[in-house]
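Removed: one protein chain of the complex. Kept in place: all other protein chains.
Presenting chain A:
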Amino acid sequence: LSPGKFGTGILSYFSFLRFLVLLNFIIFLLMFGLIILPIIIVSHSSANMTFVQQYGSECTDYPSSVRRGLVLFHQYIIDLLSGTGFLEQTYLFYGYYNVDLVRFSRFTYNVPLAYLLATFAYLFLSLVWIVKRSVAGFKQNLVQDEDRFQSFCNKIFSGWDFCITDENAAKLKRSSLLYELRTDLEEERIKQKIADRTFKERCRIYLIRLVLNLFVVTILAGCFYCIYRATIYSQERQTLKLQTNFILDLIVEYLPSIVITLGNFITPLMFDVIIQFEDYSPAFEIRFTLMRCVFMRLASIGVLLFSLWSQITHCETDDTVPCPCGYNHQLYPCWESRVGQEMYKLMIFDFIIISAVTVFVEFPRKLIVTHCDCGLAKWWGQQEFAIPQNVLEIVYGQTICWIGTFYSPLLPAISTIKYFIIFYIKKVTLMKNCRPATRPFRASSSNFFFLAVLLIGLAMACVPVGVSIAQISSSKACGPFVNYTTSWQVLPQVVSELPTGLSEFLYAISSEAFAVSFFVVTCLAMFYFIALAGAHKRVVNQLREQLAMEGRDKRFLIQKLCQAQKRLASRQPRAAPLSSGSSVAQYQYSSQNRNNSGVLLEQPPATSATHA
């Protein structure tokens, strides 16, 4: 993958993908080591384990979902693809973890506590790793901002890479330079236009933007409503357990995923059209459309989860009386497994779609364009590797993984394998089907952009996980948190059992007084750094102005010197004008300075003392 052929943006994309494979693998190791490994060790060694107590009540009734009797083959396929049936009673899903304590010879291992802490650990680990990776890119971004201030000079005098020897690479470089120059000119033109706008025009533009933004909001609301209805319909059909047709069953199971994917496919096209009417500068257009697409992708997962929550916490009997078990135990005896299944389905479908699009759209497109000479082929053109859309795809998949790992601890393993295969699929399609992008993606900011979007995904993933841990009652029929009201309850209980000193210290940290003062101190630190950054920027501007003034001062002084020497020369005609002339000429670079045979190559030509 040479940067010369496709650009450094594409290299950043693949290194980002590699980073995600590694991250998922580490998360898997974390979950495996903290939760599954003790259980496995216990069943093969002499340690003792206690299972979660299930007080016989209606809440603990968990009908087995393993199919009995004569099972048709295609039902196994449905089970495999949607995580029901035989897959439900495996380590894949939350419901199978029913070990409470593991007593080793020297200590007891609290499995529910480990489960909860492992969840926090993987979220925190992801955060730290992403921030560490983005700091390097952020620093470069700030420094590269200098580019804004000399962008034309940089492009003209250091834009052409003298190392290019290949004709195609030269053509590519030329077209990318052309595009960059044109974009920059366009930006200048738009800046000028914005500055020239009259009051009436500005009102008109703001009105148009308001209307179009409302339109965008309605589109998004419409999509979210479709997702909501699709989820509810799919859930209802699943609980009825109707088994009609194989294909129909599969479609019903995957209905939310299908709707989400359709939405994610159509909305970027609409956003691309809408943004053209809003009259922003080109750079802002790209960023704003991207933000809208990011919001669409991540919020659709949120809507799916929200509709699941509403189903889970809604009991049919009475809306005013809260559910007897805290959740709808008739439809969802083990709701965490069900959520895990939805995440599992989303992930599998995402993987199927990416592979299918590559195989069934991109390869035929390349075949058509190279062999067929019709108008359609010419208009469609060869595939370009669109970096932003590809990045959004993989961030979407990673967000699903982060949310789903709490409900399905083996999901990171599936995610690792999925990204690994996608890496090679994308590489092959890049080599075979894509031509280099005519619009180069700014490499300096691309690394930072990928990690920023990933951080947004992480923040978005923390919200549902946090809500379900803290708010929604855990299942009483399955899982490690049967003995607690909510999953969070493990922590206060364990803390209360710790020795008094430690537990008091932990209570103090989590009290409001500490939290508020910590928040205030953080705000103060943030304001300080913002003020510092502002001061630095002002200093930079002042230095720049000083530099310009120095140049003018020098010119003024040289003129004075010339005048003084002219006066001197006119008073004493015999004084050699050569010395005065040469001291002025030496200020300007003289090409006569090269001596023979490159003896003086290492020293720049001698300049006079006035040249500071």
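Please note the rule applied: a residue touches a chain if its C-beta (ideal position, glycine included) is under 8 Å from a C-beta of that chain, and two chains touch if they have at least 3 such contacts; residues count from 1.
Operating definition for what follows: contacts and distances are computed from a predicted model.
From the list "Calcium and integrin-binding family member 2", "Palmitoyltransferase", "SKP1 component dimerisation domain-containing protein" or "WD repeat-containing protein 89", give the UniProt name belonging to the chain omitted from this structure.
Going by its UniProt entry, the chain not pictured is "Calcium and integrin-binding family member 2".
With the missing chain put back, one of A:Ile40, A:Ala170, A:Leu207 or A:Met291 would touch it. Which one?
A:Ala170
Kindly state which of the options A:Leu80, A:Val131, A:Leu185 or A:Ala356 is in contact with the chain not pictured.
In the complete complex, the chain left out is touched by residue A:Leu185.
Extract the touching residues of chain A with respect to the undisplayed chain.
Given the touch definition above, chain A has residues 143-144, 146-147, 149-150, 152-154, 156-167, 169-170, 174, 177-178, 181-182, 185, 188, 547-548, 550-552, 554-555, 588-591, 594, 597-599, 601-602, 604-605, 611 touching the missing chain.
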